[in-house]
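A single protein chain has been removed from this complex, and every other one stays in its place.
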Amino acid sequence: MISFQPSPEERELRQLAREFAQSRLRPHARAAERAGRPPEALAQESRELGLGGVALPEGWGGAGLSQVAACLVEEELAWGDPGLAVALGLREAALAFVADLLGEAPAGGPWEGPGVLLWPQVPDDPLAGSGITWTTQLQAAPQGERLSGSIGAAPGAQEAAWFLIPAARGERVVLLRLEGTAPGVERRPLRRPLGLAAAGWAEVALDGVAVGPGAVVWEGTVRDPAWVRARERARLRVAAQLVGTARAALEYATQYAAQRQAFGQPIAQFQGISFMVAEMAMAVEAARNLVWYGAWRLDRGALPAGGAQALLHARGAALEVADRAVQVLGGHGYMADHPVEKWLRDARALGVAVWPETALEVEAASELGLAPGWVAGGAAGPGPVEGGAA
Amino acid sequence: MIDFELTETQRAVRDFLHWVAEHEIRPVALQADEEGDVPLELLRRLKELGVTLDTLPGGGASGGDGEAPEHQRNRLAVLAAEELAWGDAAVAISLPGAGLGGPPVQLMGTPEQKERFLGIFRDPEPRWGAYALTEPEAGSDVAAIRTTCRKEGDHWVLNGTKLFITNGARASWNVVFATIDPALGRAGHRVFVVERGTPGFTVGRIMEKMGLRASETAELIFDECRVPAENLLGGEERYRQGEGFRTAMQTFDGTRPMVAAMAVGIGRAAYEYTRDRLREELTLSRPIPRYGVIAERLSWMERELHAARLLVWQAASMADQRIPNSKEASMAKAYAGTVATRVCAAAVELLGAVGLRHDRWVEKWFRDIKVFDIFEGTGQVQRLVVARRLFEPYGLRV
Partner (left out) sequence: MHVVVCIKQILDPEIPPREFQVDPQTKRAVRGRASLVISPFDLNALEVAVQLKERAGGRVTVVSLGGEETPEALRRALAMGADEAVWIRDGALEATDASGTARCLAAAIAKLDEPDLVLFGRQAGDWDQGLVGPMVAEALGWPLVTNVFQTRGENSPLELLQQAEGGYRVVAATLPAAATITNHEANVARLPKVREIMLANRKPITQWSLGDLGLAADEVAPRVVVEALAVPVPEGHCTFIEGETAQEKAQNLARALRELKVI
């Protein structure tokens, strides 16, 4: 019927998330950034409220709701503070990925404690669009397979008790679960990353880590609908977080421009400023609509769901909006007194390093029927999307 | 609830109009553009088929009385507009009907006037209405129109010039905005229906344009033009504070999403054509250096068009749901105008030099799209409307 009005239930969830974001995330944002982690009491409360696992199946400890509802919530949490939103949701994001692969009933595991999904994709990926080249390699050995390689920077890697790591096994892809303390796993905490410091970043080095049969959580191909679905959901999650970050910056800049005086009037009276703010608002609205569209498609089982396009768009929009917000505040925007400089750094970090799929343009082009034919294994990835009018 | 599913009716309307666009309109589009005219047989045929782009009165929460809480008119209108413009935008705006002249008559006309002016469209022969506001010296600054009107007995006498009037020459009547005194600004505006053949009303030039060449864009001249008093829209009681100006603006409230939808349609035509040509011409069996650029550019085109389309749908659905949508309508027009222009430019670039050939379509779409960021409120005016809404809660009028 085409409507952009959330249902009453979706509104209530969004309202809850907004209140939580306003009253719990905003006040702790800078401290958590300095500490490199969220306060334990806050992490506890977040778990109890269940805001991180809105779309996670109930069997996995979530609320089993739609991805649309989850995106509404993710936007609010990131609006509160992007770093805390990412930090508090790491475990559920990892569980959501494996839940899409394994189904409603949890298997594999154990899944208690903090965990994180690592995504060791090579930035310049010759297989993009029909496969993925990993920075980690699974090697057969007499005593069993071993995993080696490294991930330069991963959010959540510092505190994780377990990791989920994809790896290639010939033409297939496997999802492995490793203990954080397994022999061969080395973590070097990264202090002061550009943004999202509250998420506890680390460099992860894997040196011949033993991969026993119990460690293989899932095996399949990149064309498996389950794999496609898991990636789409992960993209939409980050895209929603980017929209929330952008909206925070937009609202702050709007208020500032309405109050700040220069040349005898509020700076919003100057079209150079008001037009910039108008364009920021349009960018946020457009980005959000693409996220909702993708989430709606995912909820109805349509694959690909448009997650690549939504994430590509949100990455650009959030960066632009946050950048413009700093610009509106001028010199003050550059200072840590105001949150916009933090949101700009967070927007860049979110776009680049959380769910760091590269060459999404190639994925999207494949979805539009323009796949790179020269890749070994031939034809395209997921296949064309329907023409624009749904 | 948040929903992007098309109903059966919506799908049927869209699919039918797409068929019309592909099979009736596209075959004549290039020639019509060259000749600067839409064949009358096509317009007759389209009227027979019931194809119309009649614009809808007002947007947002103001609907008729006694209507159901939610209807489909605006959503259907934007779906229709996108397909027809995908076919050919010049043909789309040349379709018989009241056009932009419809909303003022609907919003302000007395029942007698509505019947007298809108009833003519029941005639099987194509007829047009038109909307004459813009003047050589008054485009965005609507308050500054200089066409004057003065009451003389049972007539009003109009003097002035109107410019860039779509279908102005072929129209059976034009809705004309005049002022009783320029110094009064908006408060002085009066709205008339000037019928073809009214003494003192002549058509000046038909303008030659960059794009939408098949559509008629006229200059209208009023020289001691005597308009009967019954043609003052709404009658004299109607003109309290700024009623005329409000009507002018309200017309655009309803049409902004449709115009934005047309921009999306043109952009989509350019994108699909380019994508299909590239798919054919590039075998992609060996790595090509330009592939990454092609992938990046085409995927960018598709998602920006889709983002624009969703903004259009958002504005239209809010109008149907009687939720005030002025900000969203302006966002849709500004975004679609900007984005579709860039998409068409990118299409020409991706095809390379052959993109300049008339028979390769994209050069025509590049020419057609540019005006969509200009007419019915420039992109800058739209940004101003959005900004006003954003700063209103802070007590600021920007």
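A and B label the chains in the order they appear, each numbered from 1.
Methods note: a residue touches a chain if its C-beta (ideal position, glycine included) is under 8 Å from a C-beta of that chain, and two chains touch if they have at least 3 such contacts.
Because the structure is predicted, anything quoted here is derived from the model rather than measured.
Among the residues A:8, A:170, A:264 or A:301, only A:8 touches the chain that is left out of the figure. Only one of the listed residues, A:2, A:25 or A:51, touches the absent chain: A:51.
Within the entire complex, the positions of subunit B that touch the omitted partner chain are 393-395. By the touch criterion stated above, the residues of subunit A touching the omitted chain are 8-9, 11-13, 16, 19-20, 48-51, 53-54, 63, 65, 73.
As a convention for this text, only the chains that are shown with their structure count from here on.
Inter-chain spacing, taken between the CA centroids of subunit A and subunit B, is 40 Å. Touching subunit A in their complex are the following residues of subunit B: 1-7, 10, 14, 75, 79, 82, 268, 272, 275, 278-279, 283-287, 291-292, 294-296, 298-300, 302-311, 313-314, 316-318, 321, 323, 327-328, 331, 334-335, 380, 383-384, 386-387, 390-391, 394-396, 398. By the touch rule above, subunit A contacts subunit B in their complex via residues 1-7, 10, 68, 129, 254-255, 257-259, 266, 268-269, 271, 274-275, 277-279, 281-282, 285-287, 289-290, 292-293, 296-297, 306, 308-310, 312-313, 359, 361-362, 364-365, 368-374, 387-390.
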